[in-house]
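Report on the following structure.
One chain of protein is taken out of this complex; the other chains stay put.
The chains carry the letters A and B, assigned in the order they are written, with residues numbered from 1 in each.
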Amino acid sequence: MERPSLVRAMLATPSARAGALAITAIVLFGLLAPLALPDPAAQPDIVGGALQPPSAAAPFGTDELSRDVLARVAVGARVSLAVAAVAVLLSATLGMLVGIVAGYAGGATDAVLMRIVDAGLAVPRLFVLLLLLAAWERMPLPALVVIIGVTGWLGTSRLVRAEVLQLRAEAYVSAAHALGAGPGRVMFRHLLPNTLGPLLVAATLAVGDVILLEAGLSFLGLGVRPPTPSWGGMIYDGRAVLTSAPWVSLFPGLAIVATVLAVNLLAGGLRAALSPREA
Amino acid sequence: MARWLAGRLLQALITAALAVVLMFFLVRAAPGDPLARLSEDRQLSPEAAAVLRARYGLDQPAGRQFRSFATGLVRGDLGTSIEYGRPVTELLRERLPGSVLLGGTVLLLTFGLGSWLGALQAVRRGAMDRLASAVALTLYATPSFWLALVLAWLVGIEWRLLPAAGMRDPLLPADAGALERLADLLRHLVLPSVTLAAVNLAATMRYQRAAMLEVLQQPWIATARARGLGDGAVHWRHAFRNALFPVVTLFGLWLPLLVAGSVFVEKIFAWPGLGALAADAVGSRDYPVLMGASLLVTALVVLGSLLADVAYAVLDPRVRRP
Partner (left out) sequence: MRRTRLALVTLALPALAFPLAGRATAQGSIVVVTGEHAAAPVPTVGEGTTANADVADQLFLRLAVPSPGRAAAGDRGFTPQLARSWSRRDSVTLVFDLDRRARWHDGVPVTSRDVVFTFGRALDPALAPVHAGLLAQVASVQAEGAHRVVFRFKRPYADQLFDATYFVSPIPAHLLDTLRPADLQRSAFVRAPVGNGPFRWVRSVPGEFIELAAVRNHFLGRPGVSRLVFRTATDADARINLMLSGEGDALIGAIPPLANRDRLLATGEIRLVTTPSNSIGYLLFNQRAPGDSTRPHPILGDVRVRRAIVAALDREAMVRSVFGPYAEVPYGPASGMLWISALAPDPAPRDLAAARRLLADAGWRDADGDGILDRDGRPLALSINVPATSAARRQMAVQAQEQLRQAGIRLEVLVLERPVWQERHVGGNFDIGFGSATQDATPAGLTQSWSCAGGSNVAHYCNPIVDSLMRRAQLSFGDVSPLWREVLDRVEADAPAAFLFAPVTVVAVHRRFERSAVLAGAPWLMLHSWRVRRGAELPRDRAAR
């Protein structure tokens, strides 16, 4: 499992290269494009200039407040990508740790951890977040991202645990034990690489979820505040004019889809690079 | 097995009880006034608010409120909805059929179709696999309300092929036959269930595909092939069964869909389910309805987890604990 260059191995597949390229492009778009675009908060003419279809002046059209949709999609990338990257990494890591420990240790450890997960799944996330809102009125974005991450690992842990339950019975795990490998080594050297399948799927799927979740939170008084744009928020705001002015929500929606597809390609590469058996 | 199951059941019960207690105090600790909804049309006077607070026991300390909730629960009485002024058990009973019908259809479609398609992708890799992945992920990244609105607009409004909302046609004659009623129900079911299935399909497909790829590289698959088994038998009888773990887990995780549903989709299609009822109860802090709905969700969460654990043992006997 010693890989001198994980990145190089990962990028050996063409699809992973395409994914990395696409993500780089989206990040650069979010960082650089706003420099050349109008102020995303400016409302030039809220009566006459609202909901204009795409044109040379506003390639993605304007929204219900006459703001430039392209500029908002570009600036929105910052919030949405930050949320996606940090929250997904956090929840995948936590889910993986809990899942591996529960599945490998079994017995009482497994029972306690999984019943905590059950209880967590039974209580709506909304109320936990509402309590946080009461306690922390003006939550900064980093804190929000961490909270999305640490409340999102429950399902992942169950998926990883299921995989470990199955793997634990495999011959090579007993062999590792026989050769004197400690529990830590077995869990992270032998079991972890083999749980990457469901873990990466969960992480990929979570990217789209958390971008929309962030927007949902702005309706609770959490999340980013106006006028800062985010992709999810733009989609929600464009809901009322979905059929009459589809460009308001279509372009941020396409941005999310592009991000998810790019992450999926990258995840495929990561799996190929880390999985011991995949050709 | 019986002892393991009994222990596991006990754990489930304790978990459910703890979750309900947690939920009870959490909803009351959350900011927001349960009478807010009643003052939306007209600001309540302080006197009127005091009477209503006393009527719903909101003036009592949380500990006492919990005691009356718990004693009511034992008798099967979940209290009276603050917003609707009706018994919660009645409200839940009215909404349960709609939820189970929609949730059941969606679970059937997602898991039946999803795991088949995912497995198919794994055994026939290539251009079709990549295309299917892209389509499924695109649908998954599409917000469910967005797809719901587009489908309602295209199919319900532009083409007028299917009803745009609701679970049944209120103008259906009173003497309509059972078949006519069933047809009416199915016509209303199509759009919401297709929306939810399309959005969720990617998850089962991806997990099934990943697990299948994993299993197909196992040495014993090669052994089975060497024994002369055909591709079909290897793939569908051996590999598929061993690759079901993630999908079974996911099913356990999604079982609450039967009652919780999808709030957005229920609302956009005006589907009379529990998801929308519970979401409205959150939005109005209708504590009794909220607790009733969360009881059902909790039951299905622990049941889903339990069923998944049982399924592991059935699928792969080596997993079973001593």
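Simple rule for what comes next: a residue touches a chain if its C-beta (ideal position, glycine included) is under 8 Å from a C-beta of that chain, and two chains touch if they have at least 3 such contacts.
These figures come from a predicted structure and were not determined experimentally.
Among A:Ala18, A:Val241 or A:Ala258, the one in contact with the hidden chain is A:Val241.
Only one of the listed residues, B:Met167, B:Leu244 or B:Leu295, touches the absent chain: B:Met167.
Only one of B:Arg86, B:Arg181, B:Arg237 or B:Arg318 touches the chain withheld from this view, namely B:Arg86.
Subunit B meets the missing chain through residues 31-34, 36-39, 41-52, 80, 84-87, 91, 94-95, 98, 149, 152-153, 156-157, 160, 163-171, 173, 267-270, 272, 276-277, 280, 283-285. Where subunit A meets the omitted chain, the residues involved are 41-43, 46-47, 50-51, 64-65, 130, 133, 218-221, 225-227, 237, 239-241, 243-245.
What we mean here is this: only the chains that are shown with their structure count from here on.
Inter-chain spacing, taken between the CA centroids of subunit A and subunit B, is 22 Å. Contact residues on subunit A toward subunit B in their complex (touch as defined above): 15, 106-107, 111, 114-115, 117-119, 121-124, 126-128, 130-131, 133-134, 155, 158-159, 161-163, 165-166, 168-169, 194, 197-198, 200-201, 204-205, 207-208, 212, 235, 239, 242-243, 249, 253, 256-257, 259-261, 264, 271, 275, 277-279. Partner subunit A is touched in their complex by these residues of subunit B: 11-12, 14-16, 18-20, 22-23, 26-27, 29-32, 130, 133-134, 137-138, 140-143, 145-146, 149-150, 153, 202-203, 206-207, 210-211, 213-214, 217-218, 242, 245-246, 248-250, 252-253, 256, 282, 294, 297-298, 301-302, 305, 308, 312, 316, 318-319, 321.
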